Each structure stands twice: as C-alpha cells, then as structure tokens.
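Working notes, structure below.
Shown here: the complex without one of its protein chains, the others still in place.
So that you can tell them apart, the chains are marked A, B and C in the order they are listed, and the count of residues begins at 1 in each.
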Amino acid sequence: MKLVRVIDTKRCIGCRACVAACMVENFYNPGDPWNFVVEYEQGEFPNVRRVFVPMNCMHCENPPCQKACDYVGAHAIYKNEFGVVLIDYDKCIGCRYCIAVCPYGAPQYVEKLEPLFPNESFTPYERIPEENRHEVHRFRPNIVTKCTFCWHRIEKAIKENKEHLIGVHPEYTPACDLVCPVDARFFGDIENPDSKVAKIVGEKKAAQLKKEFGTRPQVYYILEGGDY
Amino acid sequence: MGITRRSFLKGLGAFSALASLGGLSEIARASKRVKPFREGDVRYFYSTCKMCVNFCGIKVKLQNGVIRAIYPDERRADFYNIGNCPKGVSGLFNTYNPYRLKKPLKRTNPKKGPNEDPKWVEISWEEAFEIVARKLKKIREEDPRKLVWHHGHGKYLLDDEWMKAFTSAFGTPNMVHRTTTCEAAKHVSDELTWGGHEPLPDLEYCNYLINMGGNYFEADQWARWLDHTTIFAKERGMKLVSVEPRLSNLAAKADEWVPIRPGKDVLFLLAMANVLIEKGYVDREFLLNYTNASFLVGEDGKFLRNDRGEPLVWDVKTDSPRPYVEGVKPALEGSFKIGGKTYRTVFQVLKDHVKDITPESVAEECGVPAEQIRRIAVEFGENARIGSTIVLDGKRLRYRPVAIYTFRGLTAKEYGSQNCRSALIVMQLVGALDAVGGFLLHKPGKKSYMEPSKCEYPPQRVDLKKSVFLPHAHHDVAQQVMFTLLDPKKYGLEYEPEMQIFFATNRPFSTSDAKKQFEALKKTFNVVIDICMTETAWYADIVFPDRTYLEAFGYYSGRWTPHARYHTLHYPIVNPYRIPYQNLEIMFELSKRAGFYDEFLEKINEKFKFKNPKFVKGRDYTARDAFEILWRNKAKEPLKKGMKRGFKGRLVSVEERYLSGAEKVFKGPGKPKIHLYCEELVQTADRVIQTMRKHKRVREVFKDWYELGDSEMEDFIRMKLSPLPRKEHAYPTPHRRAKDFPLHLITFKRMYRNQSGYCNVNPILNHVAHNSDHNEVWINPKTAKEHGIKEGDTVIVESRVGKVKGIAKLTHGIRPDTVGISYHYGHWSGDYPEWARKGTWVNQIIEYHPDLVSGMNSFNDTKVRIYKAEG
Amino acid sequence: MIEELKENAELRSRLYWLLSRLYLERPTYQFLLSLKEKLNEIEDSSEGVELIRESLKGELQELSERLGVEFTRLFRGIKEGYGPPPPYESVYMGEGRVMGETTLVVLRFYTESGLGLMEDIEDPQDYIGAELRFMSLLIYRELEGWETGKKREAFNTMKREKEFLEKHMLRWVPKFCELVEGESGEDFYRGVAVLTKEFLTSDYDYLSEVISELSAL
Partner (left out) sequence: MWLLAFVLLLFSIGYSQEFKSLEDIAKLIREGKIKVGKDYTMSFGGRFHNIHTKVIGMDCSACHLNKYPKDFLYIRRYKVPVRGAPGVVDRSMCISCHKGGKVATQWYTTR
C-alpha cells in the first residue's frame, strides 16, 4: 500500500478550509502550520491570474529530511510501509537540519507551546489530556513537527482492519481532504488501480512539485499552468 | 496540640472571628451537590453550522464532553454542501473563546463612547431581567413604537418569526433586520420584476455564466452550494465570465475576468441588450408569453388601460388595443396611434431606449473595450440557444443555458435596484428566466411586490421602510435607523425611540458612515444579546450573554437549491460557560416580566402558522419545548429525530423544478406578466413627487441624501424611479460630486470573517493565511507608483466623510483607478484583545446615499484619494 | 484533642467558605453590613482585616456598587489589560507548561478526594473561588470524619488538604493576590487579597504541624 494525495489546483478556490481543518485536527501550535496555501499572482493588469497551491509534507520517496536526520545521528525521521514519513518526537533533538533541507518548507520547529488564544488560559479543547491524544499530537518544545497524512486516522483504519476504506470513509481520511468544499483533494492508495487517486493521477496528468530535487514526492498536483 | 491551635489562630488574627459568616449548613448542603468527573468516549453529533448564512451540514466530534473537531456532514452532500469552509471547520473556537460574555453586565458609567470605559458590573440574570422588563413595561404603556428591535445574524440563529411575534406582541412596528446592508436591492429588483426573490442559476445545465461581481467562492448566501456546482460545471465546459473591478477568488477561477469600472455595470448590461437586439438574439415567444413586453406604453411612461384598469396590448388580429386574454395576438413591436396619442409596446420602448447605448458608446466609461462587450453579448446570445428545448424526465422543457448572477456587485450601490434590473432585462431578452440551464425563479408572482408603493408619510417605522423616502423597500432598511434616531423630526417621525434591543448584530459597525451610526446609540437605552462584547455591546446599558450555535437550539429552513428543499436544526452539544438561557428563553422571560407573554405566544402561533402542536397561553416553555413545537410543525417529526440528523430534506422532481414557477404563474394570456418594464415605478414616482410638494421635509431629506438643488429634484426622482434602467444610473452621487477624489473605493468580503461578527477572536481564522488577521488596501502597482507607495506602506485613504489608515497591498488584481478594502476588520471594542483588532474599518469612510427604490446601502460608490502616511 | 481538631476543622471550613464567597459573588449591601457589624465586635487586627475595616467606614450602599465594578474588573477577565489576568489556575500555571490540562488535573484531584464537579459553581472549576470552596468542602468532609469517629479517614483528608495547597493553591494564588494588592484601588479587595494569601500560608503551616504531630503518635 502506498498512500498518496492528489490536489487539484484547477478546482481549488483558495478558501483555506483544509488549512483550518488541519489546525483543528492536529492541535495547531501557533506559528507552526502543517498545511498552508501558497497564493500568488501571474501577469499584469488586466491579464492577470491568481493561483492557489495548498502545500503540506510531500511524504517523499527520497526524503531529504530523513537523510539529514540520519546524518546528524538522531534517526528520528522514518518512512513507514504505507509511505508515510513520520517524526519520532522522543528521538528528535530539535536540530532543524530537516527544515534546512526540505525544499517544500514542510517541517515546523516548535520553539515553545503556546495557547491558541494569546495570553489566555487553555480552552477545553486544548486541555484534552495527553493520554487522549495520539502520539503525533503529544508536542513539546524543541521538536520538529509536520504533516503526518493524519496518521492517527490511517492507523485507526489499519487497526480496525479497514484499510480499504482509507480515503473513502470520512473516519479514515485526513481532515484536510475531508472538508474541501469543492472536492479538490483526494487521498488513497495509489497501488490500488481502482482507487480515486490512482485514476486521477492517470487521467488528469498529475504532476509532482520540484522534481529537480529528486525527492519523488507523494503528493500529486493537477496544475493550471501544467507541470512546474 | 495547644501550641498548634494557638499558632494557627495567631496567624489568622481577627479573621478567625469572621468564621461565623461562613454558614455551616450551606457548606453541608453544597458538599452534597458534587458529582465525580469522568472522561468519556468520542461521540458524533450531526448539526447545522451557523458561522454564516449557508446553514451547512456539520458533524461535530465530541471527546470527553469537549468538541474536538468539526467535519462536514456527509449526508448533507445530496442537499447542499459537500465540504465546509474554514469558518465552519474552526467554529468551535467561537464557542470556546475566552472573551465570551458569561454573565449579564450592567453599565455603571452613563457616558457612552468608543473610549469610554462602560465600567461594567456583573449582575445576576434576575436583576438584568428586572431592569430590562421594567423599561419595556414603561415603554409599552407610553408608546410601544419607542422600542426598536434589531437582529442580523439573530434571524438565522432562530428564524425571524420569533422576533416578529415578540415585537408585534409588544406593539412596535420597529423590528429591523439587516437586508439593506447586504442584498436588498437585488431582492427588490427581483420582486418588482417577477414578484419573488432569491433566484439561482441552474448550474447543473448552464453553459455560460456571467457573474457581475459576486464573490461566492468566499462570501454569499449560497456560497457552499454555488462553489462546487460552479467548479463542476466548469469542468463540464461551462464558461464563466466575471465582471468586477477586482480579481476576487471567483474571478481568479473564471475563464475571463472583465475588470469593469465601479458603478458602470448598468452601461455594460444595457450595451449587451443593445447588441442582443441588434443581432436578433431575442426570444420573442418568451417576451410575448411571459412578460409585459407587448403592453402599450404612453408618452407619460404609463400603460394604456381600459376602464377596468387592465393594461392593453395591440391585437394584430383585430388591429385594436385589447387586454391580453385568450384569442388575442399581441404585437411585440411597433408604435400605434390610439385616440390621437402615440403608444409603443414595451419592447419597442426598450429597443428605442438602448438603440444608442452601443458598446462603443460605453466602452470608455466602463473601462472595457467595445469589442469585448460585443463579444460577450454575442457569446451570451449564442449560448442561449433561443428556441431550443430539452427533454428531462420525459418532459420537454425550454432550454436556455445562460445566466447572469450577482450579489453585492450590482447591488450595494445607490442605483442597486436599477443595476440589478438591467441584468434581469438581458436575461428576459434571451428567455433565460426559469428555463433549463438558465435563471431559476423562487416562489414567483407575489402581487404586493409588483405594485406601486403606497408611499407612506409620515413614516411609521424608524427605518423608513416603504415610506415616501424609500418606497419599495420591502426589506428592512438597517442602516437608516440610527440616522433617523439622530433627528426623528427631520423624517416626520411622530415619536422618539427610547430603547433599542440588539440580538446578535453589530449593525452600527457594519454600515455606511459608521462613526455617525454610533452617535445615535447615545440617545437610547440599549440592550444587547450576544456572545461577545461587540462594538454595539460596548454602547449597551445591559448586556445579556447568549449561547452559540453549538450550545443552543436554532432553526432555519435551509437554502433552497434547484434540486432540494430542507429544514435545518441545531441544538445544544456543549455549554462550557454554563450559560443558563439562550436567546429565545431571554425573550420568553422578558415578555413574561413585562406583561405580554400570552400575546407573544399567540403571535408565535400566528406568525409560524402553527397548527399541531401549538403554544398554549400561560404555560412555561423552555427552548427545547419551543423547538419541539416548531420541528413537529415544520418537519412533521419529533424533535428527537431531528436532533439525530440536524436536518430534514427532500429532493424535488423535474416538474417542481421547472414547471411550478414562471410556467405556472406567468405563461400565456390572462395571467400576470413578468415586468420587463416596471410601470409601477412610474406611478410610485408620481406619488413621491406629490408628497414631496406637500411636505417640505421630504424634499430636505432627498436634498441631503443626493446633494440636489431644488430645480433638479423632481427630474431626479423620476430618473431614480424610472421603469427601465438608464445611463444616469451609472452616476451615483459621489461620482457626480466628489470631484477632488479621483479613485473609486470598492468593498468586499473575505472568507475568514464574513457574515459572522465574532471571527476576529477566532485564533484559527487569524492564522489560516499570512494576512487573514488583518485586511489590506488593494492598490494597482501603477497607481501606487504614481503616489510613491510601496508594498506594505501605511497609506491614508480619504473620502468626503473621513479617512482611515491601511496597509498597502500592491496587486495587479485591481483596476488602476480603484482601491479595494474588505470589511470585517478594524474592530475596536474594548473587550477584544489587541490581536483581534487589526486592520482597517472601512465603513467609517463610506458615504451614505441610499438606493431610493430599495433603501439599499451605498457601499461601492464612494470616491477617495490615497497618500502615504507621514512618518 | 479530637475535640480541638473538630473545632479547628469547623473554623477552617467556614473561613474557606467565606473566602470563596468573596470571589464568587460581588458583595451586596447586606453582606457588607454584616461584615461591618462583625468587625466592630473585634479589637485585635491584622493588615488585611484593617484594610477591610477601613474600607467599610463610608456609605455601604455606594461602596457595594463600587465594589461590584471592581469585582468585575479584578476577577472576571473582561478584557486583556483591564485588571489582572483572571484568577484561574490554568491562566497562572499554564504559561510555559507543556500541556494545558490544569483544569482537568484540578478536577481529577476533586474527584479523587471523594468530591468532584461542584455544580453550584458556574465558572471553570479551577477558578480561585472554586478552589477555595473545594477546600471548604474537603475540610467539611474531615469534620464529618472526626464527628463520626472515622479518625483514619479524617486524617487522610487532612493530608489531601495539605496536598492541594501544596500542589495547587499555594503555587499560584499568592501571585494573584499580590497583583490585586498592587493594582486595586479598593482597600476592600486589597484586604481580601492580603487575607487570602496569609490565611492559605498559615493554614498550610497548621496542617504541616498537625500532620507531623499525628503521624508521630
């Protein structure tokens, strides 16, 4: 099984629901978003376009972050059998080499944990205790975090023997892909030819970003202006 | 042991003597009232989002009694939304916001002002109810009209029948909703034209959609349905043309962006009509059978009528004027001499009217090349496939897959209704109304909408709705209330309001000339029911905390779509601040104490048309009881069942979708007709002018609103109330008068704040984009260069009514002669933390010139100049 | 000795109750009046009591209204920078902590002590008034123990009391009280702050002494 995401930027209307959903789902620590939308203009008035590109961890086949992490001896970053690149917070030493080498700006350094409402007490949501959080949500200062493909939801599917429902059933789909109001995001197993992602990657000429880095990202994009 | 006791007592000093003030029996009682706290499992609740007015389905995840996340309700996808927006997804933080109001507050500093600390004191609910009820009672005895009730979002939390019942039981005509600050002109132009409002493009079949400045990828009442249906239609091959001065998110996805100069849309659309008629893209069958195109118009602009008052057409069979009944074959075009006078058909009048309005003649003023206007008109006419039909579900139906959609683009202007009318005329020309793929009407044919106004004077209502000032304001004129309050005599009001209640609205903050709006709040006793200390609440005398949509019951019939109808419900899931009452219960309590509870209940039954079950006088009701009655009447099922799904809906048949509207109401002889030509406006104009001649005050108000001289006044009134949109409608007051202000100012809504006043304290929404916590001043790089402004500079934007500071954003996505600033930013209420107050409060520099037809606020007409701020 | 412990427990429970009321309700005219009368009976005085006594000298109706405003400002967290940060343990302990579960931890403590969610209190349960009230109720539980001869339980409850002061209240309440002392313009609330701080410290000392004495027995 190889999990991938497809983002159709031709559909994306730049609403950032996926960003908000990610923040809520993954206990956003202010300043460290796992998912963000790059927005830029092309051309000059009146021939101008605005493009929205949602970005998150690409879960590369050749993750430079992992190489850097191994290199410094921390060995905190690994890619599991489902194609998900994860960080082991117990091993992470906060050196930030992974951030330095990632061409997509995915990893985020947690300097300190802050309440969502600045200078205020934690909301009941933030007070959900550690034991009720998945390990990917047990943050502490001086670690690096990033998008996990909502590993806590995928893992649940695996544990419950519902692997075939990953990306299909809302319970087993990453939050960002779930909330998109225009259905511009898809998630699933690319090795399963019947999956939506496999079909779209095949039919719609999905591209990968920044191929020149040889990272082989596992997030595919359908781009308005073609391949980058 | 003795030592211990002594040292202990010594430490306490005299304090120990106070021990008797702590009652042991109380302690004993309280020690029984504790329960162990346990963590629970994850549960899901299907409910309805009220972060704006789309009423999307949501699925709320609850963990240990805490809302963990909000997802889209997958079952709602067949009816309305397939996903959620960032507001919906992060709605839990509006509930968990620490800056919520938690207890009733009383002002102790009588001075009101933006920098006056109200010196709030927390009071008990009992005390708050008593204070407000006493005041209500006094006013009700003196003159109930002195109470003004406002709601904005409150309508959508509950449905406004509750409030209508409350105010009418109290006896005041002054219940004011927010429509004129949003889309009233669009409603009114629809109502004048086809007797209903809230039409929708039939996006499932539409092939060519012109969007006149609607930004429904971000904010619109149908945004979450329009967004995906548009995207899917585009993939199917629909062409999307967006006509607006700013490259909105919608324009960014359009096939063609037409950056028109602000306010000039009516010219663009009339030129389209010119091309359509010239090129023969005219659906004659439609015009004859469904509209008043064949009615005979005299030189005075009025219809030729028989003694029974029926309008007449020229029957080509008998060559005589006759009412359009069975057997009559009306002429569509032509000029006829009858009784020595010349009469032309409406279509002929229109044809003559737009004859000179060619694309070439308006291109410069619109800032759009003539070829482009011409091409779009031809594409529109071509795609309309006039004469074609389509078979759906075995029924042969008219097929006109083109539509023009708008929201605030054509609407939020001094000539909003006339601008919107021009789009409706273009669509009538090609027969797109209520055709497959065209523009679907919703509950058309309400007669009272299509008649001349009574032009009431003196006005009964403080918002001047339907009075001589704003004759066709079928919807409440929200922004006018404060201006009337400041000087009631000026408008001929016979009473002086004393008390205002605001339920979930921050009205003064969100309308034109906003600083002045707040002045009026100093004159009245103000009660605010809300979840946050808004700017309006800052001026309150008593503040009631409310519960949010995740804590309270609420209902609204959902947004209709071409394929579905449904009712939506939300209900309490959590209550972290343990707020004991929700909005409706506050109303129950107040009416009880002020002595009109039974009348209130009776009016509820009447307004909602409750049959079974009904409210019974004298009985106490909680919100839950009330919603049991409501849901059983509306959804015909127990509330408990509704709370399992959060909605009840049904899908509609092809028959209901296409054959129950215009086909049924307007088609054929002997039926009322769609108003291609709004003769009722001509008659209204007569009445306005008559009243104006009689009452000097009316004239003074118009003078003030539109900066007119006495001599030009009557012509202006006729022009404003003209039966067909005119070139003059592209020149609102600031365009004519603000000569020293070279740039247009347009306003718009952004996704992160729109239609919900409390998103400024939502940390997620402030973080979803690098600039979502503040707004910017959109300036074209060319203009910026001329003014020596660089990206990120602080600039001053100055209009005739004020100036504001803002941060420059240089973008090619706006016309060089225009600057754009979004709403919803620049909050200043003292209760908001600094991080929630960023940005520019644009409303304070917007000039006020209401649309004479509809009362619509003029949000997009202001002219400004910009310059770099010193230092 | 048991008698003495019982008396002390009753006294302490009542005092905690009184203090909790000062943070949970704004002082009514009636309350101020009875407070004034009570204080007139006492000669001996400490700083906190003196401040309160001083504040009660004027017209009580007017004072009650003024104190209402000050109560709202000091304790209710109306807005940032308007009064000290509101007196919730999570506000004062949360900063720089890894996980913000303070309220939950407090609630668990209540539950584990045989009590739990106090339904009469509408504020989050780590509000200063709630914690004081919890202490009052817990000591009442201790009192019941002495009265019914369940000495072991009463003793254990005392240990819980000490633990709660140690792990929770003493860690943040004095900090808050100092803020109030420094910031409030009302002698009344400055007095309340001084009293609260001093009472918590001396009660802690008392508990430590008694527990070590009893353990030695």
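In this section, a contact is a pair of C-beta atoms (placed from the backbone, for glycine too) under 8 Å apart; a residue touches a chain by one contact, two chains touch by 3 or more.
Note that the structure is predicted; figures quoted are calculated from it, not measured.
Asker: From the listed residues A:67, A:112 or A:205, report the one that touches the chain absent from this view.
Answerer: A:67
Asker: Looking beyond the chains shown, say which of A:4, A:48, A:101 or A:136 touches the absent one.
Answerer: Among A:4, A:48, A:101 or A:136, only A:101 touches the chain that is not shown.
Asker: Write the list of subunit A residues that the hidden chain touches.
Answerer: Residue positions of subunit A that touch the missing chain: 31, 33, 36, 38-40, 51, 53, 55, 62, 64, 67-68, 71-72, 93, 95-97, 99-105, 108-109, 209-210, 212-216, 221, 228.
One rule holds in what follows: only the chains that are shown with their structure count from here on.
Asker: If you tally contacting C-beta pairs, which pair wins, A-C or A-B?
Answerer: A-B
Asker: Could you state the distance in Å from the CA-based centre of subunit B to that of subunit C?
Answerer: Each chain's C-alpha centroid was found; their separation is 51 Å.
Asker: Express in whole angstrom the distance between the two chain centres, defined as the mean CA positions of subunit A and subunit B.
Answerer: 37
Asker: What residues in subunit C touch two or more of the other chains?
Answerer: 80, 124
Asker: What parts of subunit A, by residue number, touch at least two of the other chains?
Answerer: 119-121, 124, 127-129
Asker: Please name which positions on subunit C make contact with subunit A in the complex.
Answerer: Checking each residue of subunit C against subunit A gives 80, 85-86, 88, 90-91, 94, 96-104, 124.
Asker: For the complex, which residues does subunit B have touching subunit A?
Answerer: Interface residues on subunit B, with respect to subunit A: 39, 59, 63-72, 74, 81-90, 92-93, 96-99, 217-218, 224, 227-228, 231, 235, 247, 249-250, 252-253, 257, 259, 574, 576, 751-752, 761, 763-765, 767-769, 772, 780, 782, 811-816, 833, 835.
Asker: What residues of subunit B sit close enough to touch subunit C in their complex?
Answerer: Contact set of subunit B toward subunit C: 1-2, 4-5, 7-8, 11-24, 26-28, 30-31, 33-38, 98-99, 102-103, 105, 108, 117, 119-123, 533, 576-578, 830-834.
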